[in-house]
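All protein chains but one are shown at their positions in the complex.
Labels run A and B following the written order; every chain starts at residue 1.
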Amino acid sequence: MAPTARNRLNDAMQPVITLTTDFGQTGPFVGLMKGVILRHAPTAAIVDLTHQVARFQPSEAGFWLARSYRHFPRGTVHVAVVDPGVGTPRLILAAAHEGHTFLAHDNGILPVVLPAGVVIHSLSPAWQARQGWPAPSNTFHGRDIFAPLAAAIASGRAHAQDVGPVATSVVPASIPVATRSGTRIEGCVVALDTWGNLITNIDASLLEGLTGAVVTIAGREVHLVSTYGLAAPGSLMALVNSLGVVEVAWREGSAAVELDLGRGAPVTVRGSS
Amino acid sequence: MAPTARNRLNDAMQPVITLTTDFGQTGPFVGLMKGVILRHAPTAAIVDLTHQVARFQPSEAGFWLARSYRHFPRGTVHVAVVDPGVGTPRLILAAAHEGHTFLAHDNGILPVVLPAGVVIHSLSPAWQARQGWPAPSNTFHGRDIFAPLAAAIASGRAHAQDVGPVATSVVPASIPVATRSGTRIEGCVVALDTWGNLITNIDASLLEGLTGAVVTIAGREVHLVSTYGLAAPGSLMALVNSLGVVEVAWREGSAAVELDLGRGAPVTVRGSS
Partner (left out) sequence: MAPTARNRLNDAMQPVITLTTDFGQTGPFVGLMKGVILRHAPTAAIVDLTHQVARFQPSEAGFWLARSYRHFPRGTVHVAVVDPGVGTPRLILAAAHEGHTFLAHDNGILPVVLPAGVVIHSLSPAWQARQGWPAPSNTFHGRDIFAPLAAAIASGRAHAQDVGPVATSVVPASIPVATRSGTRIEGCVVALDTWGNLITNIDASLLEGLTGAVVTIAGREVHLVSTYGLAAPGSLMALVNSLGVVEVAWREGSAAVELDLGRGAPVTVRGSS
């Protein structure tokens, strides 16, 4: 390929790959995925979304990814490896949506990220065998399958729909869905951040048309405000956060610690319409 | 642009951006900043300086940055987001110095990094509005403002002095300044590292002309030595560290744990001149 054409290709398609895992920072496991990606896509930019997903909680990985992917360049490949089934037979899924590609085991992650109706493919052993990758280990699909697969897709050498048949039935979303009935919304805490903010599954869109919204959590009631700065230091507060969902925070403290709550805690929002 | 010209540009200006925050490793927040940077500067190299700044301690971010930036390539853009004022009106500052650009809220970070006299600009709403970025959230300036701004500057599409008027009054340095009076220097611990070394604000230049320097901390006295290896294992020691400041260490242990001290602890150096 002539340099000019190559440059044009590079301009058009700078491979970006994000990684979301429960691997933590100990040991070389995340680094190994990156090593393999760079072997298959030497110019890839690899971004850690987070490696602190609660162990074996695919729902949390799905949640972070759902709330994050739109901020990445179109063409980005998002890999989520949170795998309670390590070492048992389990499908690997691929789906394209809004110009992004998503790769995860069939453990409920993708249905958290993708709206119903998006076509999901499952990696076929035949396609995999044709790639000439080393034989995968039983235990580290992240390194042995997801990494080269992400590299191939991010580099434009493969597409989600190429890698295998349409998956007609996948494990459903592993995260509870918040529901609204009249002016009452029922949700729960689905993730925590570094500061102990309690992040719920209540999307801002569920609040539409509601006024004077009051959030109930752990028996306490608090008005929904528009930003952290409007609460007094040391007080409980609730707001729609930068991810577009209701969050319960403790101004200049940790809501998780103060309320002694974590993932799964029920949260209700009520208002007038 | 012809490939040749483009290559020359790339050679001359490889965008490098560093990130310093108190976001920790939990959640996608650092990754989101990187996603937005890559949308606006697809070839940027993004380096994490640290995301473990003590929560809401702009002074620590300023300190690490002040002691680090010279080691990065000229042209690097350094972003520090440690923001106790999340969600309240607060200015975003930009300054160029020694070929580097620094971006932070107006919360005392930049005056720690920059010598007096460096011109600091504040991002104007008008300039921001012209960029065509999505409307920023109230709560995540790192993703919505700092990331695209850093990308624009690192790519050479904007300069610190373009983004708004000169800030005639900024929040002063949020870190105590060590002072010398005769042969006595008064300072304090401003940061800790992974190993519990106590890092002070006493710059090596303050020791000039001093001989036989003795460091006092927590009622203990110890001679300043030139390197860790000169102290016996399990003993207290003090030296000028690789960042160019006095550090109190516990040879093969944690000074923070052994002395039960942290940020703010007073440190005195005395000598003969």
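A few notes on this one:
Here is the rule we use: contacts are C-beta pairs under 8 Å (C-beta built on N, C-alpha and C of every residue); 3 or more make two chains touch, one makes a residue touch a chain.
It should be emphasised that the depicted structure is a prediction, and the values quoted were computed from it without experimental measurement.
Within the complete assembly, B:Ala45 is the residue of B:Ala45, B:Leu91 or B:Val118 that touches the hidden chain.
Among A:Val86, A:Val118, A:Val214 or A:Leu230, only A:Val86 touches the chain left out of the display. Chain A meets the missing chain through residues 3, 6-7, 22-32, 34-36, 38-39, 42-43, 55-56, 84-88, 137-140, 143-144.
For chain B, the residues in touch with the chain missing from this view are 3-4, 7, 14, 16, 18, 20, 25, 45, 47-52, 64-65, 67-68, 71-73, 76, 191-195, 226-230, 239, 241-242, 252.
What we mean here is this: only the chains that are shown with their structure count from here on.
The distance from the centre of chain A to the centre of chain B, with each centre set as the mean of the Cα atoms, comes to 30 Å.
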